[in-house]
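First comes the structure, then the notes that go with it.
In this view, the complex is presented without one of its protein chains, the others remaining in place.
Just so it is clear, A and B label the chains in written order, and each chain counts residues from 1 on its own.
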Amino acid sequence: MAKKTKIRAKEKDGIVIAKVLMSHPMETGLRKDKKTGKKIPAHFIQEVIAKAGDKTVLEAFWAGGVSKNPYMSFKYKGAKGEMLTISWIDNQGGSASKSAKVK
Amino acid sequence: MKRRTLLKTSLAASVVMAVGSVIPGRVMAAYPKAAFENKDAAGALNDMFGTSDYAESGDIKIKAPEIAENGAVVPVQVSSSIANIESISIVVSGNPTPMIASFNMHGSEGFVSTRIKMGKTSDVLAVVKAGGSLHATRQEVKVTIGGCGG
Partner (left out) sequence: MRKTIYTIVVSLITSMIGTLALASTPTEDLKAFQQYYMDRFPDTPKSDFNNGVYSIDAAARETFESIEEFAPYEIDIEKGEELYHKPFANGGTYNDCFGEPGVRHLYPQFDSETGKIVTLESAINDCRKAAGEKKLKYKKGTIAELTAYMAYESRGNVFDIKIPNDPRALAHYNRGKRHWYSKRGQLNMACADCHWTNAGNMLRAERLGPAFGHMTHFPKYRAKWGNLGTPHRRFAGCNSQVRAKPFKAQSDEYKALEYFLTYMGNGLEANGPATRK
């Protein structure tokens, strides 16, 4: 499965509103496979880091309680044209990183 | 069993290191594993912050549906006018592991929005850490499970 991240970042009056969508199963480890009856192993993003240029503007810690294909939005002081980079890692060692320009 | 856990922990630890190196110059904070695995809301706060005492605050607003259409996807938005917010955490007391998410704000505005899972009707607690102490507010979200199969 391709790991995809989509970012929208818009500046208004010096504040950037960032909206991020990540593709991830976010399995809690408590769910059972309907067919096999076996527990589906935990598989969730546990850390997300947002950087504006090279300054960290947000660091999120998650567990399986965040919905599948997670969404997050936050606001920070920034300017148009700056890069916003979102990186995440999951509990199985998977990771992804994606950048977008602030509009 | 024990071995497994140990293995997992060290895997997680090495993974965190990996991201640390992917992103140079970041302020490292360890993944608060105990807080996320604690089955009790107060216990989870204790693991995360060393205390579960918080002051009820009118300066925190939660935007969440009164009735969740489907507990699998419940939009929750937390905003606060409190100054110098260090972190915003979302805790659902009715979930098997109540700590859902914790955001270290690094100077960002007092605002986060995300979508969470809720197993049953319960309070959503938004905990804001600022100036070394905890402030919180809560909102009940009723969860009804869908009826149309497949």
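The rule we apply is simple: contacts are C-beta pairs under 8 Å (C-beta built on N, C-alpha and C of every residue); 3 or more make two chains touch, one makes a residue touch a chain.
Here the structure is a predicted model, which is why all the values come from computation and not from measurement.
Chemist: Write out, one label after another, the shown chains that touch the chain missing from the document.
Modeler: Spelled out, the missing chain touches these shown chains: A, B.
Chemist: Which listed residue (B:T51, B:N84 or B:T144) would be found touching the missing chain in the intact complex?
Modeler: The single option touching the absent chain is B:T144.
Chemist: Kindly state which of the options B:A29, B:A42 or B:V73 is in contact with the chain not pictured.
Modeler: B:V73
Chemist: In the complete complex, the non-displayed chain touches which residues of chain B?
Modeler: On the side of chain B, residues 65-70, 72-75, 115, 144-150 touch the unshown chain.
Chemist: In the complete complex, the non-displayed chain touches which residues of chain A?
Modeler: 2, 4, 6, 8, 19, 21, 23, 25, 68-69, 71, 73
The definition used in the following text is that only the chains that are shown with their structure count from here on.
Chemist: Find the geometric centre of each of chain A and chain B from their Cα atoms only, then give the gap between the two centres in Å, rounded to an integer.
Modeler: Computed value for the inter-centroid distance: 14 Å.
Chemist: Under the definition above, what is the set of chain A residues touching chain B in their complex?
Modeler: Those residues of chain A that touch chain B are 15, 28, 30, 46-47, 49, 51, 54-68, 70-77, 85, 87, 89-93, 95, 97.
Chemist: Please output the residues of chain B touching chain A within their complex, sorted ascending.
Modeler: Interface residues on the chain B side: 8, 11-12, 14-16, 18-19, 22-27, 29, 31-32, 36-37, 72-74, 77, 92, 95-97, 99-109, 111-117.
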